[in-house]
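A single protein chain has been omitted from the complex, and every remaining protein chain is retained in its original position.
Chain nomenclature is as follows: A and B, assigned in order of appearance, with residue numbering initiated at 1 for each chain independently.
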Amino acid sequence: MKINDTLPLEYRTEENSNKIFGFWLFLGAEIALFSTLFAVYFTLWNRTGSGPTGKELFEVGGVIWETFLLLTSSFTCGLGIHAMRLGLKKPMMIFFIVTLLMGLGFLGIEITEFVNYVHEGATLQTSAFLSSLFVLLGTHGLHVTMGILWGAGILIQVGRQGFTPETANKSFIFSLYWHFLDVVWIFIFSFVYMKGLM
Amino acid sequence: MKWDEFFVTGEPMIYAADVSIVLVSLAIVIGLTYFKKWGYLWREWLTTVDHKKIGIMYILSALIMLFRGGVDALLMRAQLAVPDNKILDAQHYNEIFTTHGVIMILFMAMPFVIGMMNVVVPLQIGARDVAFPRLNAVSFWMFFMGAMLFNISFVIGGSPDAGWSAYFPLASLEFSPTVGNNYYSLALQISGIGTLMTGVNFIVTILKMRAPGMKLMRMPMFTWSVLITNVIILFAFPVLTVALALMMFDRVFGSQFFTMANGGMDMLWANLFWVWGHPEVYIVILPAFGIFSDVISTFSKKNLYGYKSMVISMVAISVLSFLVWAHHFYTMGQGAMVNGFFSITTMAIAVPTGVKIFNWLFTLRKGKISFTSPMMYAMGFIPIFTIGGVTGVMLAMASADYQYHNTMFLVAHFHYVLIPGTVFGVLAGMHYWFPKMFGFRLNERLAKTAFWLIIVGFNVAFMPLFFLGLNGMTRRMYTYSANTGFGPLNMIATIGALVLAIGFVVLCYNFFYSFRHSPRNEGGDPWDARTLEWSTPSPVPVYNFAKVPVVKDEDAFWHAKKHNVPLYEEGPYEEIHMPNNSGQPFILGVIMFFLGFFLVFSWFIPAIIAGIGVVVMLAVRSFERDHGYHISPKEIAATEQKLRGDTV
Partner (left out) sequence: MARLFPIRHVMGYIFSLVLSLVALGVIYWDLTFAAAMVILIISALIQASLQLVLFMHIGETDSKKTLYLNIAYAVFVGVVTIFGTLFAMIWGY
């Protein structure tokens, strides 16, 4: 198997370079997916029927915390990959654990937000606006959840095997996914919450 | 839930289907056991990650689905042959045209086209497999399980009945309270995931795994068409994923996306569906165009005329295909500005296709033409598809479309592009590449007989529909009265459909006849063809190429033959690294089938368990450490000796 030592570890075999490339393509598809969800949200956002509007529901405090947590987790994830490229296993694992914990924190706040909405009578079934809100936020949240499970699996593998072309490759691909989720959140933050609270 | 809500009851046809499903399943199980072939089935087919075998499974599935969709068509044509007919009532007719459409487009055309991609593309670019063989197997089983889930609706729960486009509010829970349209949402979703993964796989394969010297502008045109098709797949299928998910939320979880109260917007479904749906029709046609390019150039013994413009036109089509979707609902109520914009983009997209037609004609000009069966399909395609294309330009004009929309004129238009386009394309491809897959050619006499029956039957079946549409007959209409005057043309169309059906029977018979009688000694290049796949022996060894070929020009194999230039470098064989088979894709497929099935019936606890099963399979894959196996140079030499009689 040809190994190109001029490249970072995660790219060194042809197969692994292809996997990273393929994952970028998948992220392109995910951009189209979230754009469709946004299209639905923007079409339905003021069709509130007899239910509440965004302005009545959204609370800026939770949103600020969610944004801070996700942004910081993206920062720590980037630091983790940087540590990996320096060959430092323990710092990489610590940064990744912090990343995943912050992801859990994000999820906790989001789930609390959903539970509060339901208690206030704003459910998936209440209006088109609420359906599209829950599905847009929920799809992002489900992606974060899957990411946390995936990240934990990779951490276990790095813990056991150290940095091999395979584990480095998986960690890098995971980081692409995690950064992408932060990009999606930036748009949710701006065009769901900020626009809704204006 | 009562038994008669679960099993479809009260219909003799359905009971007959139940019986035949049980009998066929029993026959398969008994046959496999008696001939001791379970191990063979598992090892060679159910766990394969070999693109050639996966391609054959796709094509076989497509042929079976062609049969089911064809029977639907014959039933419809039987019902419409005379006025006030009583063969099918309205409900059954609705179920049949719905399943006909879904099956033909999503479970016949798509797998046939994807099957062709799988068999041919790695061979055409000099690669040993696709970029992600395991993912490729997952793609197949996702498709297959989605198709099985859709097909089971016929006997369990009831077929969907709101048309293949499943418009709301008809497809909503309020107006379609039975589970039929749940099957639509979930089966298509599962298959769609498979297709999206194919998109990623083939783009990486084509961009990253070409043999040295095969620059992009030296690739065969079929491979170019596959690259562009997969780009469209990559960006169009996520839209379908969202649309189907929203349909599922509305129908299974009571959300308000497409309802008529509480802010829902039923027309949003049609919008989202067609944002995907229009690129989808280009996904099924572009590979057919690619096949025709390869076939026409091979059997004219000429380079493809206008290679660069062929590539540019396909890129233009791919971009424009995302800009035309509203032409599917010009009459839905939006204003003239919207309709005008989409009319312009729709008329524009006809131009690059026109360029391609001329390039094919110029390829034929002064060529040394052989009228083989693939070539017959290609030559039949050119004039007849053009009829479909120009009627498309008629439909493109929004104001005129108010007359044509949802009449039989539209039905005739899209069958005139789908059948002479996609179906002839895959049939041409199947006849062309059959010897590469199986080591013998299909019998030419039978193939041509089938071709003539098909092309004559097709035109007799569908040409009258243009006139019926202009006379006012709408689509999806289960009967009509005698004083509409629609009777005679409908009768002619039905006769055409019968001839078409006989053509397909002859085509299928050809498989059996050729298996028994075709010579097996024609070598790897029976057509004296031009592209790299023909430089391999037939059938192809598991590793495709013993040595990676070195490409010097477009039509690499032809170049090597004509200029007596070797395709391979001197030197010994090197060890080849191959992926292992795996049962995981099949198992994941089965779990997805059950997940979909449980959601169809809103059985949430079993669905959650199945969902956990999916996550478990993902974890198994993540923790797996399987590095494949190696084929030694000695083994390679022995295989090549056996297949070719000499070494390369």
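Keep this in mind: a contact is a pair of C-beta atoms (placed from the backbone, for glycine too) under 8 Å apart; a residue touches a chain by one contact, two chains touch by 3 or more.
Every value quoted in this text rests on a predicted model; they were computed, and no experiment measured them.
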Which of B:248, B:304, B:326 or B:610 touches the missing chain? It is B:326
So which bits of subunit A touch the chain we can't see? 7, 11, 17, 21, 24-25, 27-29, 31-32, 34-36, 38-40, 42-43, 60, 64, 67-68, 71-72, 74-75, 77-79, 82-83, 86, 88, 91, 175-176, 179-180, 182-183, 186-187, 189-191, 194-195, 197-198
Footprint left on subunit B by the chain that the document does not show: 207, 231, 235-236, 239, 265, 267-268, 271-272, 275, 319, 322-323, 325-326, 333-335, 337-338, 341
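In this text, only the chains that are shown with their structure count from here on.
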How about subunit B: which of its residues touch subunit A in the complex? 131-132, 196, 199-201, 203-204, 207-209, 234-239, 241-243, 245-246, 249-250, 253-257, 259, 261-265, 268, 272, 275, 577, 615, 618-619, 622-623, 625
Contact footprint of subunit B on subunit A as seen in their complex: 1, 14, 17-19, 21-22, 25-26, 28-30, 32-33, 36-37, 39-40, 43-44, 47-51, 124-132, 134-135, 149-150, 153-154, 156-157, 166, 170
